[in-house]
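The other protein chains are all here in position, but one chain of the complex has been omitted.
Chain nomenclature is as follows: A, B and C, assigned in order of appearance, with residue numbering initiated at 1 for each chain independently.
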Amino acid sequence: MDIHEYQAKERFLAAGIPVPPGEIATTPDEAESIASKYGGPVMVKAQVHTGGRGKAGGVKYAKDAAEAREHATKILGMDIKGLRVEKVLVTPAEDIDTEAYVGVLIDRSTQSATFMVSAAGGMDIEQVAETQPDAIRRLAVDPRYGLLPHQAYWLANFLYEDPGLVKQASKAIAQLYRSFVDSGASMTEINPLITTPDGKVKAIDAKMSIDDNELFRRPEVAAMRDSSSEPPSETKAREAGLSYVKLDGSVGCCVNGAGLAMATMDLVKYYGGEPANFLDIGGSSNPDKVVSALEIITSDPNVRAILFNIFGGITRCDDVANGIVEATQRIDMKVPIVIRLTGTNEEKALEILEDAGFSAYTSMDDVVEKAVQLANG
Amino acid sequence: MDIHEYQAKERFLAAGIPVPPGEIATTPDEAESIASKYGGPVMVKAQVHTGGRGKAGGVKYAKDAAEAREHATKILGMDIKGLRVEKVLVTPAEDIDTEAYVGVLIDRSTQSATFMVSAAGGMDIEQVAETQPDAIRRLAVDPRYGLLPHQAYWLANFLYEDPGLVKQASKAIAQLYRSFVDSGASMTEINPLITTPDGKVKAIDAKMSIDDNELFRRPEVAAMRDSSSEPPSETKAREAGLSYVKLDGSVGCCVNGAGLAMATMDLVKYYGGEPANFLDIGGSSNPDKVVSALEIITSDPNVRAILFNIFGGITRCDDVANGIVEATQRIDMKVPIVIRLTGTNEEKALEILEDAGFSAYTSMDDVVEKAVQLANG
Amino acid sequence: MSIFIDSDTKLVVQGITGRDGSFHTRQMIEYGTQVVAGVTPGKGGQSFDGPDGVEVPIFNSMDRAVAETGANTSVIYVPPAFAGDAILEAADSGVHLVVAITEGVPVLDMARAHAFARDKGVRILGPNCPGLISPGKSKVGILPAQIVAEGPIGVVSRSGTLTYEAVFQLTSVGLGQTTCVGIGGDPLIGTNFIDCLAAFEADPDTTAIVMIGEIGGTDEQDAATYVNAELSKPVVGFIAGQTAPPGRRMGHAGAIISGSAGTAEEKMKAFEDNGIAVAKRPADIVGLIQDALG
Partner (left out) sequence: MSIFIDSDTKLVVQGITGRDGSFHTRQMIEYGTQVVAGVTPGKGGQSFDGPDGVEVPIFNSMDRAVAETGANTSVIYVPPAFAGDAILEAADSGVHLVVAITEGVPVLDMARAHAFARDKGVRILGPNCPGLISPGKSKVGILPAQIVAEGPIGVVSRSGTLTYEAVFQLTSVGLGQTTCVGIGGDPLIGTNFIDCLAAFEADPDTTAIVMIGEIGGTDEQDAATYVNAELSKPVVGFIAGQTAPPGRRMGHAGAIISGSAGTAEEKMKAFEDNGIAVAKRPADIVGLIQDALG
């Protein structure tokens, strides 16, 4: 789960990281009054869960409160990569001497939280990694010891020469690790970590993604979820316990298992179609889940055909077939459905489905080809 | 540094360990009023830094407030192993089903905090260790991981059969480890950890020693020191930065280095004397430290002779000699002083001392023999 | 032969009294797995009624279960909040393999558990994995037994049902398996492709290997390099997620393209560059294996 810049900054502040003040505005009036409270020039920053806000015009410098109002008027309601801006952060503009990057993420190869720091801040770190790999210093944090003081110092020492800045940055890095762990994060970054002309180190931007698996034991973090920033269909899927990702194609996919779901999407493409979504309904034959899945898929106006691909392993195929039949009776279907069911008790399942009037298949290729035909036809 | 039972219980409570209520009384009146507040029978418990309170009559059951007053009258001011009782803890008497022992201490061989638990609680654990070694379960806590939940369970499972008791005890054990670490303790124990007829696990006694080296970063723990419970000379020594332990003999010892100080005491005994103290003045030749040391030693009325044993290593002997001379000029000495100085610049040092009228030696055996002679003579 | 589990596997089920644990314990016993113990704290002394009159003793803790039954492998069905601790307990108990089925274990819990397992020299499989099956010998986890058969193919996969798909097709044409291993869909897993490839290479009965990957991370790329350098046996690969958008988690916590890294294209190219035959569709796997075996 991504949280907004202003929320990440709250987490940072709680850990002691130096973050400039800032307040959230949802209207131009609010933006103006926050800016006039701060007095000097401010930044008006769109709060959306995507990178590239700046390039999209979502981050603006305002020399005074009137200009802050103007910018807020433009930014609020703006569409950035399909996401509508509902909030802006208004924060005093800082004098910047240098910009560095400090990030922590879960690294698969070292099986641990791993720092990346670079003096080339303010840029996309992946681009830095590709073009100037030597400009990044990495450190895998041994989970048995946590981040040790000399390691924080070693990272900070890569960013600055000045002992005072190194000391401040060491502290901020140690605090960032604390914030990462305490938040149950899977990624957090400060980009840029700036130095000011008067020798202060400050975090002026903040990103954090929370490990979804941590949310159950961190209600205060879970409460930071902003459903307004995701498609309503994804909110609904999450609440129904389904894994769902909306895409732009016309073939709705309903599959059990994430790997098989991806393979099904790929096969749609292989046969000349475009998948409308990723959807994993899990191992259950519960009609309620199937109903939710169908409601979500059919709420997408692009969907022209729906494809079920179910591999009955432990779950018996006849149970799943009954679930599908019951579910489709409970909602009004406007697009054709084709179903592939294979595995335990597949003959019985095919009978149930055909009796209910569905096109039923046992081969994955056949069902996908048919669904693409229906969607494209 | 030892803390009192009531202070250890405050630490335990902060960590969530179930501890019955209790309040401190310094007068019989207070004891009576606390007891009447609780209503039922209470325990009146002397707060002193020594074991064996119970056998000495320092822990008493009182059926009501009037009896609590009587007991407090006897216990307050009582002398237990040379320590005067200044405070009693008044706490409701608990119904006891079983008594267990749970302790943590720093173990040298495993280089880690180590648990000892036993279902034979309420007894001296050392005695249990000698007579029924199988009645104790031990666990060294890997400092890289801390106490893991299954380890706490494993310890608790050694104490109880009943799943409900095991669960409560697991939790208390985990909390005890947290309290141990958070307090910077070197030892802590619950003896006994009781179960009540209604199936509750409670800590009704508490001991904790703090690692002196932790005090600098734990002011709230350092503030628990009760100087009233140690000889004033030891308080003064600590404040002067000296390691000092009062003993019962007549030969005052002033030595640089702990090992040499012990060896000097042993040699006093070897030559038929009794050391009056252990005192390590450290590596300094600072006259102020020597003054403090002499003041402390001479404040002991048993001291009949004072012996300096200084090995000049890095510190030059002539510097030390000057320090001793200056120090003895600043205080009024009523007992004879003999001095052994050896090492760097020892000839110069002996000259300085003899000029100042001291008996100066280069051999440790000679000076100790002389000091014993003076003290016994 | 087989890898990781065989007829000497003596299994303890952690969370045997839970819904999933009890269901799959029955399935495993029916398949012939030696389920020697169950663990549920507080239920020690009871026993689990398996199929065919099998009674499995339940213990309060792993140490008792191992001490009293000689179990050498554990499988974990406990809920995510307790799974990290259950893995630590298992790794501390003396078993040499811990199969963690549970989905949704916090990743920082797993970072610690993997470190602990490394310290103890214990293999973790998973978490968030379907487990493994050595046809005709033992099954540990949730793989459906009816789709497998004894034979010469080693199968290793990050996925569940996609693996079943592949295994089912292999079995349909008479290509049985030595062992099918699901390594799991999480970012931090205990046993990776290379561990399985090395084990299949060392297993004399395995003649060819199917490796099924997906988007996210670089495990497949590393495995490809390893195959090129170390393997004598033919490997057929498949990667799911060619149509997955970057930055979105595709069900599995580990199935996410971060920026431009971990795409299916990258992985398929790594396979091809290292002599691994790449199946364009799941249906192509069987043909490629048949080609490889000549």
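Heads up, the rule we're going with is that a residue touches a chain if its C-beta (ideal position, glycine included) is under 8 Å from a C-beta of that chain, and two chains touch if they have at least 3 such contacts.
A quick note: this is a predicted structure, and the numbers were derived from the prediction, not measured.
Visitor: Mind giving the shown chains that are in contact with the missing chain?
Guide: If we consider the entire complex, the absent chain touches A, B.
Visitor: Looking beyond the chains shown, say which of B:A93, B:A120 or B:M262 touches the absent one.
Guide: Of the listed residues, the one touching the omitted chain is B:M262.
Visitor: Of the residues B:P192, B:P275 or B:G323, I need the one that contacts the missing chain.
Guide: Spelled out, the listed residue whose C-beta touches the missing chain is B:P275.
Visitor: Could you tell me which of B:E10, B:E94 or B:E214 touches the chain that is not displayed?
Guide: B:E214
Visitor: What does the interface between chain B and the hidden chain look like in terms of residue numbers?
Guide: Residues of chain B in touch with the missing chain: 106, 108-109, 111-113, 126, 142-144, 181, 184, 186, 211-214, 216-217, 243, 245, 247, 255-263, 265-270, 275, 278, 280, 311-314, 342-344, 363-365.
Visitor: Provide the residue numbers of chain A that touch the chain removed from this figure.
Guide: 145, 148-151, 153-154, 157, 163, 166-167
As a convention for this text, only the chains that are shown with their structure count from here on.
Visitor: Please work out the Cα centroid separation of chain A and chain B, and write it as a whole number of Å.
Guide: Centre separation, chain A to chain B: 57 Å.
Visitor: Residues of chain C that touch two or more other chains: which are they?
Guide: 112
Visitor: Could you pull out the residues of chain B that touch at least 2 other chains?
Guide: Residue numbers touching two or more other chains: 145.
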